[in-house]
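With one protein chain withheld, the remaining protein chains of the complex are depicted in position.
Residue numbering begins at 1 within each chain, and the chains themselves are lettered A and B in the order written.
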Amino acid sequence: MSTMATTHRPFRSATAEPLSVRWLLIGFTFAFLIVFLLLPLIVVFVQAFAGGIKAYFAALADPDSLSAIWLTLKTAAIAVLLNTLFGVAAAWLVAKFEFRGKDFLITLIDLPFSVSPVISGMVFVLIFGAQTWLGGWLIDHDIRIIFAQTGLVLATVFVTFPFVARELIPLMQAQGSDEEYAALSLGASGWQTFWLVTLPNIRWGLLYGILLCNARAMGEFGAVSVVSGKIRGASNTMPLHVEVLYQDNKMVAAFAVASLLALLALLTLGLKTFLEWRHGDELAALRGR
Amino acid sequence: MQISIRQLSKSYGSVAALNAIDLDIASGELLALLGPSGSGKTTLLRAIAGLEPINGGRIQFGDIDATELSVQERRVGFVFQHYALFKHMSVLDNITFGLRVRKRKYRPAREEIRRRGEELLKLVQLGGLEARYPNQLSGGQRQRVALARALAIEPRVLLLDEPFGALDAKVRKELRVWLRQLHDETGYTTVFVTHDQEEALELADRVVVMNAGSIEQVDTPEAILRRPATRFVAEFVERDAAGHYTAAHPPHPRTVHERVAHAVRVG
Partner (left out) sequence: MGTIAIPHLTRAPSRRRAMPGFGLTLGFTLSYLSLIVLIPLAALAFNAAGLGVGGIWKVLNTSQVINALKLSFGGALVAAAINAVFGSLIAWTFVRYDFPGKRALQAMIDLPFALPTAVAGIALTALYSVPTVPSPAQGWLGVPLEALGVKVAYTQLGVIVAMTFISLPFVVRTLEPVLEQIDRQYEEAAATLGATRWQAVSRIVFPALQPALLTGTALAFARAVGEYGSIIFIAGNLPNLTQIAPLLIAINLDQHEIGAATAIAAAMLALSFAILFAINLLQAWVRRSERKSA
C-alpha cells in the first residue's frame, strides 16, 4: 500500500496495557500457576514412582489399598446418586414454583459449603456416637454407623450436598418454564414433561454438577476421617488410606494411592474443561453467579 | 479547531474499512458523517479520536499533527452511543472526571473543579442534579451529562457517535434542536455520526455521505439533496412525493465488500 503508515510511535490502544505490563502479567500467571499448582501435582507422581513401576503397582495391589479403593467407589456412588436426586428435585422446586422462604431455602442448601469438613463429620458422631442414647441402642442391636460405611456415606453426602443443586438451580431458573408449559398443554404428564423436555435441556449442567460432586465425594478427607475410625481393610477410604500409609512412613505406597486420586482430579478437570468448552452456554456455573 | 485528514486508511485483515479518506473540517463547523451501517463512519470517528489504530494517512488538528498522539493526548470530547457514564459516580463526579485525572500540575483546585462542573451542568440544563447517579436519570438527561463530561476537558473537537440513537423519537427531536443551539453558543468543532438522513440534513452545516469505507460526497444539506454526486447518494437521501426525506431504513449494504466490512464491524 502506497499510504503505508509513516507512524513512528506504535499505536497504543485505549483499553490495553503497555506491552511490558502485559508480558509481566502473563509471565507472572505462568510462573505462579506452575510453581504453586502444577509442581505439587508433579511431586505426587515423582514420589509415587520413586521405587520403580513394580513397587508402584505392588503398593496398589496391596489388599488394604484395594479395599480402600473399593470402599471409596461404593461410598461415592451412593452419595452422588442421592445428591443428584436431591439436586434435581430442589432445582425443580425452586425454578418452577414461587413460594415463601425460597431464598432462605437456597441459603440452607449452600450451608454445608460453609461448614468445616471436620464439623461435617462430627455432627454424625454427635447423633450416632456410642455416648448418645441412640448410639447405645444401635450398639445393643449390633447396627454400626460410626466407624462403618453408613457413617462414611452420611458424612460424604453432607459434604457434597450442594453440588448438583447449585449447578441446576440457576440453570433451570434461566431456562424458564415455557417449554414445560408447552409440553403440559399438549397433554404430557408431569413425568413425561420432565424426562422428555426438562432433562434434555439440563443434561450438560447435570453432568457438570455430578462431575464436581463425584470428585469431592471420592476425595473427601476431613469429614470421613472423624467418622471412620480408620480401620484398615474395613472403613478406610482412599484419602484416609493415604494418611495411614504416610504416617507409617510408607512414602511410595502413600503417593501411589495419592496418584490415583490425582488422576481422578486430572480426569475431572479434563472433562470439566471439555464440558465448559463444548457446552459452555448451557452451564450455569459459567454465567457468573 | 480545524481538522484535516489525509489519505486515512484502515483495514481489518484484507477488508478495507476506510479507503484513503481525505476530509477537511472547518473550525467551528457542525459536520455529520452519514451512511448505512458498515460504511465506515464510526470507524472514521474513532480514528479521529485515536481509539482505533489506522494503517496509513495523517490526521491534523490545527497546527498539531495528531496522527501519533495517544487518545489522552488528543483531547477530544467523545460522546459514546450509549454514553458510557460511570455508574458508580455521581453526575458531578462524571462531569469533572477529566479534570480530576489530570496531573497535579495541571489540575484545578477542588473548588474550581466543582464550580466548573456545576457551570457545565447549568449549560446542559441539568442544574441541581449533581448528586444523582446515572441510573436515576432519563435517557435524554444521560445524553446531556455525557455531553457535559466531554465539554469539561475543553476539547479540541467534539465527536458524537450516534448521539440520538438510544433515545425515543420525541426526545430525539427536542435534543436535536438543543444540540444545534449549544453548538452555536459554544462554537466547538463538532463531528457526529448518524445513519438517519433526516437528522444529518437538518442539523449539520455540511454532510459527509459515506459508503463502503469511502466518501461519496461532502456538501451542504441543500447541495446533497439537489445535486447528489453519485447514485448511492441519490438513493440514500431520496425524498418522498410530499417532500419529506424518506424515513425508511437506510439502503442495505449492497456490495460483497461492504457486507464483509459490515460483518467485521458487527462481529
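Keep this in mind: contacts are C-beta pairs under 8 Å (C-beta built on N, C-alpha and C of every residue); 3 or more make two chains touch, one makes a residue touch a chain.
Everything quoted here is computed from the prediction, not taken from an experiment.
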item: Displayed partners of the chain not shown (whole complex); value: A, B
item: Absent chain, residues of chain B that touch it; value: 49, 51, 70-72, 74-78, 80, 82, 84, 86-88, 97-98, 101-102, 134-135, 149-150, 152-153
item: Touch list for chain A against the chain that is not drawn; value: 14-18, 22, 25-26, 28-30, 32-33, 35-44, 46-47, 50, 82, 85-86, 89-90, 92-93, 96-99, 105, 107-119, 122-127, 129, 131, 154, 157-158, 161, 177, 180-181, 184-185, 187, 189-190, 193-194, 212, 215-216, 218-222, 225-226, 238-240, 242-243, 246, 251, 254-255, 258, 261-262, 264-266, 268-270, 272-273, 277, 286-289
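To be clear about the criterion, only the chains that are shown with their structure count from here on.
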item: Chain A and chain B, separation of their C-alpha mean positions in angstrom; value: 52
item: Residue ranges of chain A touching chain B (in the complex, touch as defined); value: 1, 3-9, 11-14
item: Touching residues (chain side chain B, partner chain A) in the complex; value: 7, 9, 20, 50-51, 53-58, 67-68, 70-71
